[in-house]
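First the structure, in the form of structure tokens, and then the observations on it.
A single protein chain has been omitted; all remaining protein chains appear in their positions.
Should a chain be cited, it is by its letter among A, B and C, assigned in written order, with residues numbered from 1 in that chain.
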Amino acid sequence: MATALAEAAREIVQVGQFLSLRNFVPATSGNFSRRLDARHAAVTRSGVDKGELTEADILALDILAPPPPGSSAETHLHLHLYRDRPHVQAVLHTHSMVSALLSQLRQAERELRLTGYELLKALGDNRTHETTISIPIFPNDQDIPRLAARVSEDLAKRPDTVAYLIAGHGLYTWGRSMAEARRHTVALEHLLTYELETMKVRR
Amino acid sequence: MATALAEAAREIVQVGQFLSLRNFVPATSGNFSRRLDARHAAVTRSGVDKGELTEADILALDILAPPPPGSSAETHLHLHLYRDRPHVQAVLHTHSMVSALLSQLRQAERELRLTGYELLKALGDNRTHETTISIPIFPNDQDIPRLAARVSEDLAKRPDTVAYLIAGHGLYTWGRSMAEARRHTVALEHLLTYELETMKVRR
Amino acid sequence: MATALAEAAREIVQVGQFLSLRNFVPATSGNFSRRLDARHAAVTRSGVDKGELTEADILALDILAPPPPGSSAETHLHLHLYRDRPHVQAVLHTHSMVSALLSQLRQAERELRLTGYELLKALGDNRTHETTISIPIFPNDQDIPRLAARVSEDLAKRPDTVAYLIAGHGLYTWGRSMAEARRHTVALEHLLTYELETMKVRR
Partner (left out) sequence: MATALAEAAREIVQVGQFLSLRNFVPATSGNFSRRLDARHAAVTRSGVDKGELTEADILALDILAPPPPGSSAETHLHLHLYRDRPHVQAVLHTHSMVSALLSQLRQAERELRLTGYELLKALGDNRTHETTISIPIFPNDQDIPRLAARVSEDLAKRPDTVAYLIAGHGLYTWGRSMAEARRHTVALEHLLTYELETMKVRR
């Protein structure tokens, strides 16, 4: 597992630099993880700037056990995805301006419906812009195990969903590889920006 | 042709880095090409981050033959330009936020009319701001050969046009050199942003 | 104190590069300081680009004495914080677009009330988004000792406040370490942007 952990740490450090440059993980916000095997994952430590991660900031853990001390407070929100969805290989949580703001402005609707944009094809196995993708919006909750249980229960009904928003907080997305999870983050940032910008224009 | 391909690949890799830095080709979106000679062109492979291209991601092809496997799904949209317009040396397709959003918001008008801006002089042989440039907006279509035929037919009536939009998708532009195609991309990004920002202001 | 000054200068030069990259200290605006001990602090010189500081631009001073020649005109606004709040280790003053603009647009309200956002947890010891943080807005004043006295008097009634705005001017924030002061700057930039963007949307 040492090799898998070193490789996962390398991927996490790189994705942190990539997302930090784009201003998606301000202050010490955001957290990232990578599956190691059927039972284990690597997750970022709490309280670190995600653009300045080193391998020492990546912790290995058992996805069935309680998160170890020092791991991100939101580790539960990563673990249920690895337990519930065997194909998930990486989970990325970002706090970009648009994800925090739009989820707050639209939380009463409980979901964001995205339609008509070519970039929808960057999400999962979607192959056309002529579709509607629903991104659920959950109310924020400082009780993370409770929030994780709520998210897990809701996602069980949405097997094709590849992302959700927490109101006023940010975006969770995942993928069958770190590259796919990163592509989802970037594509959703654009799709959410389309929505926010549309709210501003006079037609 | 090996030298021409190597030189084209170098130009494509460089323009990919330039456009990726400006956030014009999010996720693995966008595709680029360069004419090699009267009958051949080089085009980017499908599914690669356009800011991280290497020479191995650039494929040579016959502009009269079906696109080879692995080439971008949108290769047809490049080829008709090389066939229809002998002076075209480079074609750039970008997915910037403003090109995807504005083309979606304004698609019912079927064109975007740009007028009064100095930066219009960066497009083709235009030499004054006292003109109106029309950028056609086509509906998006996952049937790329059909979309390419429609674009080709429309552009035949507009010999001075140097760019078009696909609604909710992005921008196609070209030039008599890679430098001109890049200048068109950058100038249009500003011109489209003027339009979107104008839609937001209260006067 | 020479070692403390060298270490403080290193931290100030680094934070200047970090904040300049993010466009928070345009032209030669902004100023930064770091406590050296109970009685002394290091502060930036006047008139320098804060992204291009060198150690020679950092001056040591006595927090109870008048600021030395060459120090920033706004040094008084740093010193009262070191005198009034013994735990303050670093003070950062930035002039970002959003801090200058929003403080001008909202100055009649005399404070900005921030609520419901996860990023509130990046401010001081706050541990939940279910709270309201008040950021006072003071009218700008070219008489800096008078402004410093007014700020000092007001903050005495708000022991938990970690930042304030000067209308049309910018943001002051501080921390128990340079890292905390920087985290406050970045988090507030996002929180202020949420407010400004919300003023733009039609719902």
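Here, a residue touches a chain if its C-beta (ideal position, glycine included) is under 8 Å from a C-beta of that chain, and two chains touch if they have at least 3 such contacts.
Computed from a predicted structure; not experimentally measured.
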If the full complex is used, which shown chains touch the chain that is missing here? B, C
Those residues of subunit B which, in the complete complex, touch the missing chain: 22, 116-119, 122, 127-130, 183, 186-187, 189-190, 193-194, 197-198, 200-203
It is residues of subunit C that touch the chain not shown, namely 23, 26-29, 95, 97, 100-101, 104-105, 140, 142, 166-170, 196, 199-200, 202
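Here is the rule we use: only the chains that are shown with their structure count from here on.
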If you take the chains that touch subunit A and keep only those that also touch subunit C, what is left? none
Centre-to-centre distance between subunit C and subunit B (centres being mean Cα positions), rounded to whole Å: 45
Which positions in subunit A touch two or more other chains at once? 200, 202
